[in-house]
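Handing you this structure, nothing more for now.
Removed: one protein chain of the complex. Kept in place: all other protein chains.
This part shows chain A:
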């Protein structure tokens, strides 16, 4: 009994002390940043440009958010080492939004009113990015999402544009068009099948634009099937697809299911080329499908770390040095987002929100890691997509497709 009691007391003392230590560490760090911010705003307000990062650092899609944060940190480190923007250093203010809409709104309000940032990096997923759009417009803070690919992030349902919201990535329908053109031109596919995730707007959007483009290219959709996220057995549907005898199958979706689909398709003897989009891009895909099954499959993506271009290889090397891993598309997009904002601030010549907004909208032929782009009237970058081929479990750079 006494032993039990001491154990309990011991445990609670341990927990209490760790909590206090944690809270103290928290306090000290917050004071640290606060005093930094305070001194900079009072005496030398023009020496620091604050960029807020409202990202998914915990929760369901934490890997996207933290990848973008890493990419952004690398870019800021480089810019600061090279003298900053017009002599001003950049400070990144990171806030976690737990991958939740409400938290994303809270974080945006916090960045706008408490930290008074010059520009914001919006959340990685489209829904969370939309949750910050009205705040950005209200406080006139230019906001750029690195990877929110849904068209309605920048364009509202009624056709109006969110003035202060921009993005670094291309939008979903574009990938479908690229895939369709690749299928008709490179693989000369005539009879195609579509097998899409029915529970995600991302996949549905891709499937719709692919279908439209492939039919415009003279192809025929011989089978159109759907699955739902978290399914694990796709064989019956795949058998149906096989009997339609397509010579190309488009499978927009995320890597968890796609890995199994590819594996089961090959087991059933479907040897037609398979193609997907950036949702496939994960090392888990190779584990699930197996290297051999993935041969003769293609994806469209934002960039490839194996792109032979010099600037890309320089980025890959710098990233490897700092984080000892090869950068994925989210790293590259996070990195590019900072440079995109930097370019606009430089051209605007001030840290005024309206001036930066205008400069972002007028961006032309900006050369970044994920491609050279100009911004269209819907605040979407017009940029190239990269087509990758899986060869023995490795992504191999195939080609770049311009819009």
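Everything below uses one rule, namely that a residue touches a chain if its C-beta (ideal position, glycine included) is under 8 Å from a C-beta of that chain, and two chains touch if they have at least 3 such contacts; residues count from 1.
The criterion applied here is as follows: contacts and distances are computed from a predicted model.
Q: Pick, from "Multisubunit potassium/proton antiporter PhaG subunit", "Carrier domain-containing protein", "Aspartyl/glutamyl-tRNA(Asn/Gln) amidotransferase subunit B" or "ABC transporter", the protein name that UniProt gives for the chain of this complex that is not shown.
A: For the chain not displayed, UniProt's protein name is "ABC transporter".
Q: Going by the contact rule already stated, which one of A:95, A:294 or A:387 would touch the omitted chain in the full complex?
A: A:95
Q: Of A:67, A:106, A:184 or A:370, which one is in contact with the hidden chain?
A: Missing-chain contact among the listed residues: A:106.
Q: Out of A:89, A:152, A:191 or A:284, which residue would touch the omitted chain in the full complex?
A: Answer from the full complex: A:152 touches the omitted chain.
Q: Of A:57, A:238 or A:316, which residue touches the hidden chain?
A: Considering all chains, including the one not shown, the answer is A:57.
Q: Given the contact definition stated above, which residue among A:200, A:247, A:282 or A:363 touches the chain not shown here?
A: With A:200, A:247, A:282 or A:363 as choices, the missing chain is touched by A:200.
Q: Just the residue numbers, please: which parts of chain A touch the chain that's not shown?
A: 8, 11-12, 15-16, 18-19, 22-23, 25-26, 29-30, 57-58, 60, 94-96, 98, 100-103, 105-107, 109-110, 112-114, 126-127, 130-135, 150, 152, 156-157, 198-202, 204
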